[in-house]
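Report on the following structure.
Removed: one protein chain of the complex. Kept in place: all other protein chains.
Moving on, here comes chain A:
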Amino acid sequence: MTDNNSQEPRPGAIRRLFKWFRTPIGAVSLGFALVVSFVVGVVFWGGFHWAMEMTNTEKFCVSCHEMKDNVYAEYQGTVHQNNSSGVRATCPDCHVPKEWGPKVIRKIQASKELYGHFITGVIDTPEKFEDHRLYLASRVWTAMKETDSRECRNCHKFDYMDFTQQENRAAENHQKALDTGKTCIDCHQGIAHKLPEGYLDAYKKVSDDH
């Protein structure tokens, strides 16, 4: 759009805004501009993180009934929710990566979950959820398999695991897992949520694909 016509007195709103945006500051000092940008930067970066952390709480997760009535209800009483020491793993501890990069990627992927919640309502009844359970579980297993159960290992690290304090059956199998390069999810499926019908075959399929 070449616009050399000087007869037009006022360009469009976007053009005016862009022109204003590009105009150098005349009235304030460089120091003032720097200080203001720094303060604004701190506020925005802090705000961004505050907002991201707000979406990283159990309270936020169960604010949707899909989570509250299905997965959160099942998680009650499991070892990650109720145990002797009172240390608890909440939803994001297992389902959101701790490192910044993977965390942001996961948060962007979560926008599809918002689409499912607000537009398609793909799992908005217990029956629909049950129909999708195997698919949903397989997706989580796939993610765990791809990252070598990264979220489990935020707490459960082989390096600090004393096999001699474990029950023999567990110690033997953990040693075997370590030697053969298995990952947590290979054995520990359905520890916080209910397993769907045919889960073992579905898991084998996930395992074979990787």
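Definition applied: a contact is a pair of C-beta atoms (placed from the backbone, for glycine too) under 8 Å apart; a residue touches a chain by one contact, two chains touch by 3 or more; residues count from 1.
We adopt the following convention: contacts and distances are computed from a predicted model.
**Student:** Which listed name, "Ni,Fe-hydrogenase III small subunit", "Periplasmic nitrate reductase, electron transfer subunit", "Heme ABC transporter ATP-binding protein" or "Putative tricarboxylic transport membrane protein", is the one UniProt assigns to the chain that has been left out?
**Tutor:** The record for the missing subunit names the protein "Periplasmic nitrate reductase, electron transfer subunit".
**Student:** Out of A:R22, A:R169 or A:H210, point to the residue that touches the absent chain in the complete complex.
**Tutor:** A:R169
**Student:** Touch as defined at the start, partner being the missing chain; which of A:L17, A:M54 or A:V79 qualifies?
**Tutor:** Only one of A:L17, A:M54 or A:V79 touches the chain omitted from view, namely A:V79.
**Student:** If the hidden chain were put back, which residues of chain A would touch it?
**Tutor:** Within chain A, the residues that touch the unshown chain are 78-79, 164-169, 171-173, 187, 190-191, 194-197, 199-200.
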